[in-house]
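The structure's right below; bear with me while I get my questions together.
Just one protein chain is left out here, and the rest sit where they should.
Coming up: chain A.
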Amino acid sequence: MELLFQQIFNGLTIGSVYTLVALGLTLVFGILHVPNFAHGAFYMVGAYITLMMMVGFGFNYWIAIIASVAVVAILGVVTQQLIFKKLEGADGMRMMVAAIGILLFLEAFGQFMWGTEYYRMDTPYSSVVNLFGLTVTLQRLLIIIAAIILMLALHFFLTKTMIGAAIIAMAQNREGAFLVGINANQVAWLTFAIAGGLAAAAASLASPINLVFPTMGNLVIMKAFVIIIIGGMGSIPGAIIGGYLLGLTESIGATYISSDYKDVIAFLLLVVILTAKPTGLFTKGVQ
């Protein structure tokens, strides 16, 4: 029984990180209508910026995260304004190629700038606590809590503010949004800023239990793609449910079925969900 709870906790930790990354991906999908392959690279840059702020400038962990979120948000806006905006109206294939180009550029840039070393991110939260018989490190607890706070903040932003409503409107129906006078450009760059910020936050939270290295983004972005397909492309609740579902399937599947088949289980889940509901769990109606 203890093992089960331990694995649920492990699944929640990793699911939180997946969810934050998938949320950004799904938000941007609403604007671009293609998956943003460069999102994993944003994640990687976010981790490096946080690390450099902490080690290079001696900032506190939380201040470093805020700085990193800001930098990657700006990076998102710049890519949107310089690249995706110019491609507006072009077919999806060009967008996709552009996104892959950004991914390759950022990865090479990361390796050029910071080298191929693996870096460790030290935080004051590395101690191990015993919670109801479970082994929990503070950092892992922090990941779960911070992810929930970020999700709630995002939820309130999208549902309670005008700008948030505009983002949702754009994702739902582009022409309709134009007709009611929504500034498409503003919504687009804002969405990229939020997505970039979420990626940076996820990376900064997850790095202390992992390492910082140039290809770190590839690992999570693969999972994020699976998640947004499970949850439905462009769906926010879909990304959240999908993220936790994948995290839990991985950890519980690894325990009770076989760790070798962990990925098989995750993809089996994908197949089953897509068979039952081809558009993903939470997509509503026809586009």
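Criterion: a residue touches a chain if its C-beta (ideal position, glycine included) is under 8 Å from a C-beta of that chain, and two chains touch if they have at least 3 such contacts; residues count from 1.
Quick note on the criterion: contacts and distances are computed from a predicted model.
> From the names "ABC-2 type transport system ATP-binding protein", "3-isopropylmalate dehydratase small subunit", "Ethanolamine utilization protein EutJ" or "Aspartyl/glutamyl-tRNA(Asn/Gln) amidotransferase subunit C", which one matches the UniProt record for the unseen chain?
Listed in its UniProt record, the absent chain's protein name reads "Ethanolamine utilization protein EutJ".
> Out of A:Leu23, A:Ile49 or A:Leu205, which touches the unshown chain?
Selected residue, touching the omitted chain: A:Ile49.
> Touching the absent chain: which residues on chain A qualify?
Touching the missing chain: residues 3, 6-7, 10-11, 13-14, 17, 48-49, 51-53, 55-57, 71, 74-75, 77-78, 81-82, 107-108, 111-120, 122, 128, 135, 137, 140, 185, 206, 209-211, 213-215, 218-220, 222-223, 250-251, 254-255, 259-260, 263.
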